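Every protein chain but one is kept in place in this view of the complex.
Now for chain A:
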Amino acid sequence: MIKAVMVMNTQGKTRLAKFYEYLPVEKQQELIRGVFAVLCSRAENVSNFIDAESIFGPDSRLVYKHFATLYFVFVFDSSENELAVLDLIQVFVETLDKCFQNVCELDIVFGYSKVHTILDEMIFGGQVVETSSSEIMKAIEEISKLEAASNAITLIPKSASGWRSR
């Protein structure tokens, strides 16, 4: 089971945080800070694991990947495979890349909802339900269409009502 997914930049600013068990925001912030403190002290080209038990309690493991200015961090327990989760991070980043065309930190900052949608397509309540980035892309496109359609309906009555009240 995946416990949490976090994306943060190299300055420690959170770019995405998802905890699959409810945690109060203060606790979330504390955990993310704890993770960042360890991450930023690590050299390049070392293994992608961190001892997470000191931060997240027993039976937790942490895998991260460092891309340009961002750390992608997945926290999970013993029922996941470390290397498989590393692959999962790869899938996530690839999907982001496809979705935003050459993704960079700014895309993730402004694409708040979309990033969450992508993650939700992959991980459902802590369980991985989709590992193919093309399948995820398909779903994302469908969802975007649906959203756009429902918003298009909203625009017309809204502007119409605007005229009426003038």
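Going forward, contacts are C-beta pairs under 8 Å (C-beta built on N, C-alpha and C of every residue); 3 or more make two chains touch, one makes a residue touch a chain; residues count from 1.
To be clear about the criterion, contacts and distances are computed from a predicted model.
According to UniProt, the chain absent from the figure is "AP-3 complex subunit delta", selected among "Ciliary neurotrophic factor receptor", "AP-3 complex subunit delta", "CCZ1/INTU/HSP4 first Longin domain-containing protein" or "Acyl-CoA N-acyltransferase". Screening A:Arg15, A:His66 or A:Lys98 against the full complex identifies A:Arg15 as the residue touching the chain left out. Residue positions on chain A in contact with the hidden chain: 1, 14-17, 20, 22, 24-26, 28-29, 42-43, 45-51, 78-79, 81-84, 86-87, 109-110, 112-113, 116-117, 120, 124-131, 139, 142-143, 146-147, 149-151, 153-154, 158, 161-162, 165, in rising order.
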